[in-house]
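Excluded from the complex is one protein chain; the other protein chains are retained at their positions.
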Amino acid sequence: MCELGRPKETCISAPQELSNGGGIDTGRTISFSDAVIAIAITLLALDLKVPQLPESSVAAELPSALLELWPNLYSFVLSFWIIGSYWLAHHRISRLVGAYDRRMQLINLLFLMWIVLMPFSTALVGEYEHQQLPVVIYAVHNILTSLTLTWLWRHAIRDSRLVEANLDPSLVRYSNFRSLVVQGVFLLSIGISFISVDAARLSWVLIWPLTGLVL
Amino acid sequence: MCELGRPKETCISAPQELSNGGGIDTGRTISFSDAVIAIAITLLALDLKVPQLPESSVAAELPSALLELWPNLYSFVLSFWIIGSYWLAHHRISRLVGAYDRRMQLINLLFLMWIVLMPFSTALVGEYEHQQLPVVIYAVHNILTSLTLTWLWRHAIRDSRLVEANLDPSLVRYSNFRSLVVQGVFLLSIGISFISVDAARLSWVLIWPLTGLVL
Amino acid sequence: MCELGRPKETCISAPQELSNGGGIDTGRTISFSDAVIAIAITLLALDLKVPQLPESSVAAELPSALLELWPNLYSFVLSFWIIGSYWLAHHRISRLVGAYDRRMQLINLLFLMWIVLMPFSTALVGEYEHQQLPVVIYAVHNILTSLTLTWLWRHAIRDSRLVEANLDPSLVRYSNFRSLVVQGVFLLSIGISFISVDAARLSWVLIWPLTGLVL
Partner (left out) sequence: MCELGRPKETCISAPQELSNGGGIDTGRTISFSDAVIAIAITLLALDLKVPQLPESSVAAELPSALLELWPNLYSFVLSFWIIGSYWLAHHRISRLVGAYDRRMQLINLLFLMWIVLMPFSTALVGEYEHQQLPVVIYAVHNILTSLTLTWLWRHAIRDSRLVEANLDPSLVRYSNFRSLVVQGVFLLSIGISFISVDAARLSWVLIWPLTGLVL
C-alpha cells in the first residue's frame, strides 16, 4: 500500500500501534478476553439440558434420566476446569506483558476463537462419549488452543518492548512447562483413543496433577 | 517436580504467585467472577420459554399457558435472588481480600462452577416442581455453593498476607452467620422434603428475613 | 438479631456497609450491572430464529419466511433501544451516586431482575403481536422497571451520603421527567390496547421524541 517514491506521510498502512507511542491499551484487551472466556465457560452449562419426561412417568424415570446426563456432566466439569486453566495461564501471561502490538491482538483473537468453540467440542464429546472421532476432535482442539497460547507468549517475550522489564525466569519456565504438559497429554490421548476411547477421555485429567494445579 | 539435590533455580513448579511479589492481580479475578455471575444470573431467564400455541386457539389458551409458567417464574425469581445474594457475599469477601494466591484462584473457580450450574438446577426444579429429587438436588447444590464460599473466606482470613490489615470483626461475624443460615435453611429443607416437597421449596425464602437482607 | 441488653460488639446484623467506612465499592456494582444489561440486550436477538425450510422450497419461501420475522424484528429493535435507554438512565444516575448502601444494592438487583426478564416479554410480544395480553404484560413490565429506577434514584438523592456533593439540578429534573414520560407512555398504551392492540404497540415509540433522545 506504500509504493516506492511516494512520500511516507501519505501512505496508508495498518498502524504500527506500538511505534505510535506505547501500545494498544492493554487493559481493554484483557477485559475483552476475560469477558469472552467468562461467557464461553458459562455457556458450557447450556449443554446440560433438563430431561423432558411425560408427567405420568416422571417419578419413576427422573433418577435414571438424570444419571444419563453423567457423560455430559463429566465433559462439562472437565471443560470448565480446562477453560479455567487457560484463563489462569492467560492471566499469568498478561501480568508479564506490558503492551499489545497488532500481531498480539490477532494471536489473542485466535486464542479466543478456540475458547469460543470449546462448548461445541464439549457438547460433542458429551453426546457421543464412546466414539473416537469426538475425542480426537476435542484433543486436537485443545492442542491448537494451547499452541496459540504458546505463540502469544513466545511473540511477547521475543520483543523486549512488550514484556515487563524484570521477567521472572521461574515464571517463564513454568509457562513453557505447563504448555508442554497440556499438549503432551492431549497428543498422548489421541494415541490412546485407538486402543480405548474411554481411557483416552479419562487420561485428560492427568493435566492437573502434572501441572501441580490441585486444590 | 523438584528432585532433591537439583539446584533450586532450575526446578519447575507452579509459581507461588504471592511470594513472587504480591499476589495475582485481584481486580482481574474479581471482574472475571463478576462476568461469570452476571451471565449465569441472566441465563436463568432462558428457562422461561414463550409458550407455542396454534394460532386458532391463542386468544383462549394464552392466559392459562402463561399461568403454567408460574413454577418456572417462582424458581427464576428465587434463583435470581439467591445468586444475587451470593454475589453480594462474594463482593463483601473481596473487599477484605487484598490478594489472591493460587489456591484461592482454584477455590474461586470451584465457586464459579457451582454458580454456572445454577441455571440447570433452577430449570430442573421449575420443570418438576412437585418431585422430591429436584428439590434435594437444588438444596445440596446450594449447600455446596455456600460451603465453597465459606472455604474461600476461611482460606483468606487464615493467611494475613491475603486480607486487608484492619479486618472489621463485625463483618467477619456477619459473613460466618450468613453462611450458616444459608446452609441451615437448605439442610432443613431436605428434611422437610420427605414430608412435603412444596413446603420444602417454600422454606427457601426464609433465607432473606433470617439474614436481614430485605428491602 | 440484637437482643436488648446484649453488648453491641457481639450482636450479629447485616452490616451497614456505609457506616463501616465509606460504602460498598461503587465501581464493582456498576460493572456488574453493565454486564447484566449487556447480556440481556444481546440475548434479545436469540428470539430472531433462522426459519427452517425444506431444501426443495427454500428459494421460493425464504423471502416470505423472513418477512414473517417482521414482528419479532420490530420488538427486538424496540426492546434494544428501551434497554439502551435504561442503560443510559442507569449510567446518568450512577455518575451522581458516590456510594451504594445495602438497600441500594437490593433496589439495583431488583432493577436488574426486570432487565433480565426483558427478553422474555419481548419474545412474547414478538410471537403474539396481535394479542392484548402480551402487550399489557410488556407495558406493565416496563412501568415496573422504570419505577424501580425511580426508586433507586429517589433513595440515593434522599441521603446526602450517597450522592455527589454538587448535584446538578437540571440533571435531577431531566431524570424525573424522563421517568414520568416512560411510565406515562406505557400506562397510556394499556388504555389504548383496549381499542387497538397494534396502536398500543406503536405508541411505545413516542418515548424517544418525548424524552428528546433522537439521533
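Descriptive notes on the structure:
Chains here go by letter, A, B and C, matching the order in which they are written, and residues are numbered from 1 within each.
In the analysis below, a contact is a pair of C-beta atoms (placed from the backbone, for glycine too) under 8 Å apart; a residue touches a chain by one contact, two chains touch by 3 or more.
The model shown is predicted, which means the values in this text are computed figures rather than measured ones.
Contacts of the undisplayed chain with the visible chains, over the whole complex, involve A, C.
Between the chain not shown and the residues C:Ile41, C:Leu109, C:Leu124 or C:Leu149, the one that touches is C:Ile41.
Note that of A:Leu109, A:Val140, A:Ile157 or A:Val172, the residue touching the chain absent from this view is A:Leu109. In the full complex, subunit C contacts the hidden chain through residues 30-31, 34-35, 37-39, 41-46, 48, 50, 52, 58-59, 62-63, 66, 76-77, 80-81, 84, 87-88, 91-92, 94-95, 168-171, 173-174, 177-178, 211-215. Contact residues of subunit A toward the unshown chain are 1, 9-10, 12-15, 20, 24-25, 28-29, 31-32, 35-36, 39-40, 43, 46, 102-103, 105-107, 109-110, 112-113, 116-117, 119-120, 123-124, 127-128, 131, 133-134, 137.
Rule of thumb we're sticking to: only the chains that are shown with their structure count from here on.
A comparison of C-alpha centroids places B closest to the centre of the full protein.
With rounding to the nearest 5, the Cα superposition of subunit A on subunit B corresponds to a rotation angle of 90 degrees. Centre-to-centre, using mean CA coordinates, subunit A is 24 Å away from subunit B. Across the assembly, subunit A contributes 35 as residues in contact with two or more other chains.
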